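With one protein chain held back, the other chains of the complex are shown just where they sit.
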Amino acid sequence: MSKRLSVPKTYKLFVGGAFLRSESGRTYEVVSRKGEFLANAALASRKDARDAVKAAAGAVKGWSGATAYNRGQVLYRVAEVLEGRRAQFIDEISRQTGASATAAAAEVDEAIDRWVWYAGWCDKFAQVSGGANPVAGPYFDISVPEPTGVVAVVAPQDTALLGIVSAIAPALVAGNTVVVIASQPHPLSAISLAEVLATSDLPAGVVNVLTGSPAELAPWLASHPDVHALDLVGAGDLDWIDLQIAAAETLTRVLPPEQGPDAAAPSLQRITAFTEIKTVWHTKSLV
Amino acid sequence: MSRTDLQTLPERAMELLGGVPDDTTLRRYLHGLPGVDAVGLEQRAAGLGTRSIKTASKAWALDKIIELIDLTTLEGADTPGKVRSLVAKALNPDASDPTCPRVAAVCVYGDMVPYAVEALGAAHGDPDDKLVSVAAVATAFPSGRASLDVKLADTADAVANGADEIDMVIDRGAFLSGRYGVVFDQIARVKQACRRADGSYASLKVILETGELNTYDNVKRASWLAILAGGDFIKTSTGKVSPAATLPVTLLMLEVVRDWHRTTGERIGVKPAGGIRASKDAIKYLVAVAETVGEEWLQPHLFRFGASSLLNDVLLQRQKLTTGHYTGADYVTID
Partner (left out) sequence: MSFLEYAPAPESRSVLHLRDEYGLFIDGEFRPGSGESFATISPADESHIATVAAASDADVDAAVAAARRAYDRTWSRMSGRDRGKYLFRIARLVQERARELAVAESLDNGKPIKESRDVDVPLVAAWFFYYAGWADKLDHAGYGANPRALGVAGQVIPWNFPLLMLAWKVAPALAAGNTVVIKPAETTPLSALVFAEILQQADLPPGVVNIVTGAGATGAAIVRHPDVDKVAFTGSTGVGREIAKAVAGTPKKLTLELGGKAANIVFEDAPIDQAIEGIVNGIFFNQGHVCCAGSRLLVQESIHDDVVDRLKTRLSTLRLGDPLDKNTDIGAINSAEQLQRIRELSRIGEDEGAERWSADCAIPDKGFWFPPTIFTNVQASHRIARDEIFGPVLSVLTFRTPAEAIEKANNTPYGLSAGIWSDKGSRILAVADRLRAGVIWANTFNRFDPSSPFGGYKESGYGREGGRHGLLAYLKGAAA
């Protein structure tokens, strides 16, 4: 009795809501911890990065213009779909990182729960981060957090799923759009995550996933004027200071790298880091 | 149908304005009108859109929509052949159902009017009498960017060619820069150019191009201005700019027409044009009319749809009501 022949998945970039090969045509081999061939992942080029930024910039108006309730609903839907694909993600993580089924399951469960935690912030973080200001004069004065725009992210490189989820979810909460460079050694879960995003009512361009070399791609994102914030959480092994210097040229807001198991831990600060506070004054008078 | 005595229009305008219709006087009047809260207006429009029109009401509505359509072709590539095809469709919208009502009018460029008149033949006449009239766009449609002389000549040509109705555009540049006097004057002069040798007048529809006016306050002011200056109909759009007709904008214009009637006793028509493609959307407009100015306005001399593809969607819905199942594009004809 012969074993059933599998139909291996192709892993492409996710840009503007579509799955595309790199415009450079390049790929690289993704191997398991033991060195076995798993797949050819797209090796994204600077032009792919540029296209991703363009898609993300185009998606800001729609995503930031949606109600907070709607964003929360969409993000919760992502969690639902991710939950439905739990087994697939567990298997994929194990094959990439060599993790046991139990460890992989724990990672997937934590990723889903973390995503739910962030989804629930959409319609309430403004109440914690903003508010009325008691100015000394006849003015109505209110501060509200607004999304900064396009956030470029170098995802944690050491995990296949939890790192990228922890890095992109907080940016989305406030209405930002994202271009994320996945883990170079373990990029496959990032693309499977993109499949989840593509089927969860997330508008095209809100999240764009590039696989390939962070060292090659990050400098282009850092210096791009349409990138408003740069999250270097997974850039610890790069010349990240140079990236910060490049980002300074356009006053891009930068978050430095984090290492260790606590990297990109869920926090309100990860949300507010990608917001700008807008304060509005309005006169008040009866006569 | 046009307003009775053109002589009284300037007098009536001056009476209401309290002065000559120059920039200052018009500004004082128009900017003194109550404002429009956009959120509230859009909510009211959305509320009207929740009316559920079923069975007998729906059948009536579909026929009524057809009777109120100005079937339109306004392309650079229009030819006499195209116009003949449009007219044939206007007279016999549903090849499989001779009981289907006719549309109200065909709407073409001024130089195509003779072909429309010829093709209509004995069926050319007042839609109130179940005949089909010819409406012509004029005044450097759609942009309105030309001298007044050119616009008046454009109008006179169309009227001389036999147009029953003129759809003019206002000078949006003048409006947006506050030169209300210019806008007023142009409308009044175009109305005069609608006069025929026998002393009758072509009916004048004034296109505001609401998509370019941008705010509801502007639409409200332009609506009042157009009526003061002599328009018989206020019309939303040329259909060449997006957004064209929307339910909130049309609702707003119906409110103006309602208030004009309250103030003067006179009835002005409203024509939403462009962007209305689905029957269910057109039905919402009928509801808006009925619940804002009253059912009386659902007649060709007071309400029109400026549309082309809407007709076939209505026919498909009509066929579904009679046969009980959905039909498709192959079962309606091209115009």
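Order as written gives the chain letters A and B; numbering starts at 1 within each chain.
By definition in this document, contacts are C-beta pairs under 8 Å (C-beta built on N, C-alpha and C of every residue); 3 or more make two chains touch, one makes a residue touch a chain.
Everything numeric here is computed off the predicted structure, so don't read it as measured data.
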Contact partner of the left-out chain, one of A:Q73, A:Q88 or A:S200: A:Q73
Contact with the hidden chain (one of B:T8, B:Q43, B:T264 or B:S309): B:Q43
Full-complex contact with the absent chain, from B:R51, B:K82 or B:R179: B:R51
Among B:L74, B:L286 or B:V332, the residue in touch with the chain that has been omitted: B:L286
Subunit B residues touching the omitted chain (full complex): 34-37, 39-41, 43-44, 50-58, 60-61, 64, 255, 286, 290-291, 295, 298
Residues from subunit A at the interface with the omitted partner, ascending: 68-69, 72-73, 76, 113, 116-117, 119-124, 127-128, 138, 140, 268, 282-287
